[in-house]
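Worksheet for the structure shown next.
Only one protein chain is missing from this complex, and each of the others stays in its spot.
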Amino acid sequence: MSELLEIENLDVDFVTRRGTIHAAKNVSITVTAGEVLGLVGESGAGKSTIGNAVIDLLEPPGQVSAGSIRFNGEELRGKTDDQMRHIRGDRIGMIFQDPQTSLNPLLRIGEQLTETIRKTKGVSQSVALANAEELLESVGISEARARLKSYPHQFSGGMRQRVVIALALAGDPDLIIADEPTTALDVSVQAQILDLIRGLCKSRNLGVIIVTHDIGVIANIADRVAVMFRGNIVETGDVGQILGNPQHEYTKSLIAAVPRPDKRLHRFNSVDYIDGTAGGDSALNRIDINSHWLGRKSQLQQTATMQSKEVSAIAVKDLSIAFKLQGAILKRNRRMLQAVDQVSFAIASGESFGLVGESGSGKSTVARLIAGLLTPDSGSVELVGTNVLGKQKDPQIKAARLNLQMIFQDPYSSLNGRLRVLDIVAEPIRFYKQSDNEKHTRQLVYDLLEHVGLGKDAALRYPHEFSGGQRQRISIARALASRPRILICDEPTSALDVSIQAQILNLLKDLQDELGLTLLFISHDLPVIRQMCDRVAVMRNGAICEIAATEELFNNPQHEYSKHLLGLMPRMDVIG
Amino acid sequence: MLAYILRRLGQSVLVMAAVSLISFSLFNFVGDPVNNMVGQEATREDRVRIRQELGLDDPIFIQYFRFVSNAVKGEFGLSYRVRRPVDVLIKERLPATLELVAVSAVIALVVGICAGVYTGIRRDGWLSKTILSTSLVGVSLPTFIIGIGLIYLFAVTLRWLPSSGRAGVVELGWWKTSFLTVDGWRSIILPALTLSLFQLTMVLRLVRSEMLEVMQTDYIKFARARGLSERSINFVHALKNTLVPVITIIGINIGGLIAFSVITETVFQWPGTGLMFIQAVDFADVPIMAAYLCFVALVFVVVNLIVDLLYVTIDPRIRIAGR
Partner (left out) sequence: MLAPLIAPFDPFDPAQISLWDGKLAPAWVDGGQPQYLLGTDNQGRDMLSTILYGGRLSILVGLAAVALGMVLGVTLGVLSGYFGGVTDAIIMRIADVQLTIPGILLAILINGIGRTLLPLEMREEFAIWVVIIAIGLTDWPQFARVARGATLVESQKEYVQAARVIGLPQRLIILRHVLPNTLRPVLVIATIGLALAIISEATLSFLGQGIPPTTPSLGTLIRVGNEFLFSGLWWITFFPAIALVVLVFAVNLLGDWMRDALNPKLR
């Protein structure tokens, strides 16, 4: 079988004023027709660069500096712009990550499709229209003829990605390069799109390159896998071999960091291959919780009711809130979204409680309601036995609120870029005068930073000098500085690479053990929930479908929706 | 979509109400209207009588209501200085200003958009760079300096064009136009050029930066990846998306042109409403000031309403969402 695409010893450089960055070094991969090649790596590994290099659309100043790219035996390097234009779309199709932005918002789907078809095949408008209709049907869009007249914003995310795929197929290409095609989509849609791509690959005998950071995607779709790390391909092989029996150290640690959907592990092991600065937890001077400030209770917090075990750390009853989608003067004309609908649950002290659901299910809104960032329309929120709705100036409510802290999703916007890390972490200590003097405050900040796995040198630097994982550690240190009893984690790792995610999850587990924290852990990622939580609530459209002990839910889900969600989890049985 | 238009219409009415309130308060702010009407020699009884005749003793909201109902009919009373009805004065001078603004707007938009698109596409060409550096000088040139410069060059030194006034006017009913004679065109060309230059550079810079922004988007990248021709990418995909924000600017642009017509008309002694306004400010001629204010706001509101409607036709997202 001859190779469809052969990349040999490819180097891609980005020449900048600060020096040359080698985005890809000595990369060699091959793709045959009818085969899906997974190109996997973490952010910055250079995997997207390869795809762009093939179709000669590298962002300047990127350039291919060495190696060869042969397509159907024909060398693509050195082709003119005009020649490349007849390869792009006609023979190599491209699918990008975000269907929201990939389509021109001002042109109808039909116009975008027929334009591409006419360009690639040189047919008349009426033939192109018929063609476009067939294409939409082949990517699973019903009533294709009517849909041709729609604008992109009238489609849901998954449907748009289907349209994008139709556009990529418009010229009957032999090779499709899909760059993170499902990252922006919900789990259920993700599975459908992956099935569609795999189906098209087999039925049309296409070669497909899937560029992704997600091992789950690879496990579901790829025939072969190439693993990239810092511009190099470290390992290539069949999907079963790479996932089940990885050879390279990096691949091993990458696989180990993937949360297992099938069983709960106490911790993630050996995941410190990449981030040398904040990895080996054992090497750090951790503080002794029993004697340290962090382990003592704050005078300000309301503690009396915490003595009895019966009181829940968080108790939520019939919580509801609706958001206004569209304002109108008349009440009946207003469109409301019931974001949270009659939600009730209780979390015992020291428990780790998970809230899982797809985007738009209202899980983050629940977190914000509990944290006091939003006020509910109805229902009650109790923290350590005190109802915290009502006048926020009430000293009892204030004291109860001090038991709670929150970790946010986006490590880039959750820290104020204008303040030094010292001032960020010290803010609650200073505001509530929890230290004896400024020197003591600094010492406390240093201790906290070391405890979360950063050196104390971090204190005098600014947030933008840190990576995403390190920033999330700073966020955790800031939360600990209030000496909370309850920690709400709102998708704390969904913006992070999988190996960093494993480190942060390990850290949260350790802190919970040491400090006896109550954890409300919010995630869309079922495997992560399984690793982190004792009990889980499944949310859909603002309401809770099912609350169960984690192992029970995974082994024997009761609600239809829980079963559906669990069914969408990537099959990872290949991992040994 | 009807709701959207109605909402915009409601906002416009609100704006006009606010502006009329400001204009109305001018009468009470700036001097005593009776003093402005009568001479020094008027007796006390005269004054009281005039006050009553003018309704100045009525409650303030009744006075305001009367002002608005008159203003809607276009009546703003007598000018303090020339003692003639304000609406007649404005009607006399309006064609001059509108023709000046129209010619300037055409120059600013046509040249500005073309040059903006060009510099947006050919980012690194020498012509683009020249246009760009010139445009930075352009935004640094105050309108009156451009005017003086053009007068000195074309009227004083070269003696090609007249330096001031409005010649070659032809009457079409009450509308006096300068578009029908060579002399008319000769006299409008310098003021129009002066007025358009600043707006032209603003339009140019905006179109360019929008174009650059659109060129960075994913859908342009995706269009490239499909192998579409450069021409289709630039003029079908990019330009249409660039137009959306540019249309907003046209609204502001017309407003700016009217505002700066005050200056241009002063420099060129162009007999339009702007010159009338400046003279009114000099003599605290409140009826003219109030009328002019309402007129400018009205033009602005109407232009913006048209812009909103244009938006709806260009951007399907508003069309559907606002249904």
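Chains: A and B, in written order; residue numbering restarts at 1 for each.
To be clear about the criterion, a residue touches a chain if its C-beta (ideal position, glycine included) is under 8 Å from a C-beta of that chain, and two chains touch if they have at least 3 such contacts.
Since this is a predicted model, take the numbers as computed values, not measurements.
Peer 1: For the full complex, which residue in A:37, A:340 or A:371 touches the chain that was left out?
Peer 2: A:371
Peer 1: Going by the contact rule already stated, which one of A:207, A:231, A:428 or A:527 would touch the omitted chain in the full complex?
Peer 2: Checking each option in A:207, A:231, A:428 or A:527, the one touching the absent chain turns out to be A:428.
Peer 1: Please identify, in ascending order, the residues of chain B that touch the omitted chain?
Peer 2: Counting over the whole complex, chain B touches the hidden chain at residues 11, 14-15, 18-19, 26, 29-31, 136-137, 139-145, 148-149, 151-152, 156, 255-256, 258-260, 262-263, 266, 277-278, 281-282, 284, 289, 293, 296-297, 300-301, 304.
Peer 1: Even though one chain is hidden, which residues of chain A still touch it in the full complex?
Peer 2: Spelled out for chain A, the touching residues are 368, 371-373, 398, 401-402, 404-406, 408-410, 413-418, 427-428, 431-432, 475, 478-479, 482.
To be clear about the criterion, only the chains that are shown with their structure count from here on.
Peer 1: Would you kindly tell me how far, in whole Å, the mean C-alpha position of chain B lies from that of chain A?
Peer 2: 50
Peer 1: Which part of chain A faces chain B closely enough to touch in the complex?
Peer 2: 55, 57, 84-90, 93-94, 96, 98, 101-107, 115-116, 119-120, 151, 153-154, 164, 167-168, 170-171, 328
Peer 1: Would you pull the chain B residues touching chain A in the complex into a rising list?
Peer 2: Per the stated touch rule, the residues are 3, 217-219, 221-229, 232, 236-237, 240-241, 244, 314-317, 320.
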